[in-house]
Structures are given as C-alpha cells and as structure tokens.
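Note that one protein chain is taken out, while the other chains of the complex remain in position.
Take a look at chain A:
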Amino acid sequence: MSKQIKQLGDDVWKTKVEKVNSELFTLTYGSIVAQLCRDFNNNYEEVNAQTYKMGYNIGVRLIDEFLQKTQLSRCSSFRDTAEIVSKVGFKMFLNIVPNITNWTSDMTTFSLILTENPLADFVELPDDGKAVKELWYSNILCGVLRGALEMVQLDCEVGFISDVLRGDETTELRVRLVQVLKDEIPAGEE
C-alpha cells in the first residue's frame, strides 16, 4: 500500500503537475511574510494568524485539484490520510516527502518532519529576539492542510512545534484529528 502511494505521488508529480521556478515561489512567499511583518509592526502572532488564514483559503480550493489529479477516494483510516498527505500531497505541490513519525497511541495525532522546506530556502528570521520565539514562518502550510482536510470532513488541528529557522533540530508539523465530521459526509458514500 505504502509503495503504491509513493508511486502515485511520483506519477502525478511527473505527468500532471505544472511546475514553476522555485525561486519565484520562494521569493513571492518571502515577500508576503515580510510585508505582513511590516504591516503588523512585527506582531508575529498576528502574522502567524494571517498566513494561516491565507493557507486555509488555499486549502479549501486546492483539495479538489488534488482529488481530480490523483483520482483518490476517501481514506479508510487516519493512518492512510497521513501517508497520502505526505507522499502524494506534499510531493505533488512542493516536491518534498515529509517523514511521518510520533504517532500517539490512539492514532489521532502524528508529526510531519520536513527535511527540506522550499518556502524557507533563503530565509533568516529577523534578529529582534522576538521572531525566533514567535514567528512560524511557514505557517501557511498548516492552514492549507487544515482547509484541505476540512473539505473531506476531517476536522484537524495543525500547527508547527519546531522549525530549523528558529534554531531547532528539525522542522516539525503536528496534525491532530479532532473529529470526523460524519454528518457532513455527502450522501452516497459508504
């Protein structure tokens, strides 16, 4: 199963996805975050919230693109969801495959370790002493995941718990399934 998923991610990446220059992408995102920092007077909490919101709005739209290109149907377990998010989702849109670890025993929470992060290629956080403690630079990713999963009726909490930009060892994104929105699953599904 895991192999098939990886294969699917590779195939979609190779044959169906439009590519753009990664620097254009990285610099665009960088200038957005920098502008937000200026707009909110380095109130990093607010910047996090804004990038999260932007991500959410992207996620709720992007999910259909993802489903159309991958032809996937609903996952049967949250474990499958994690595999798909990492090996197909991240692969397809960012060409990275984060490692899945740190499952809790009740299988509702897992971590994605981003060994590379195209959003943060050239980034150093401002050395005002505050940014390294408060700013989650790549917070847009959390929003995207949150929005996309919500549209397939998985109510999740998504957030960073560490980031190499802050001097941490790894960049770790935590995803917790709050509930499956059973009432909202469209009629006609098993």
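Just so it is clear, a residue touches a chain if its C-beta (ideal position, glycine included) is under 8 Å from a C-beta of that chain, and two chains touch if they have at least 3 such contacts; residues count from 1.
Basically, contacts and distances are computed from a predicted model.
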Which of "Trafficking protein particle complex subunit", "RING-type E3 ubiquitin transferase", "Sof1-like protein domain-containing protein" or "Phospholysine phosphohistidine inorganic pyrophosphate phosphatase" matches, in UniProt, the chain that is not displayed: "Trafficking protein particle complex subunit"
Given A:Gln68, A:Thr115 or A:Gln179, the one touching the chain that is not displayed: A:Gln68
Where the unshown chain meets chain A, residue by residue: 60-65, 67-68, 71-74, 151-152, 184, 186-190
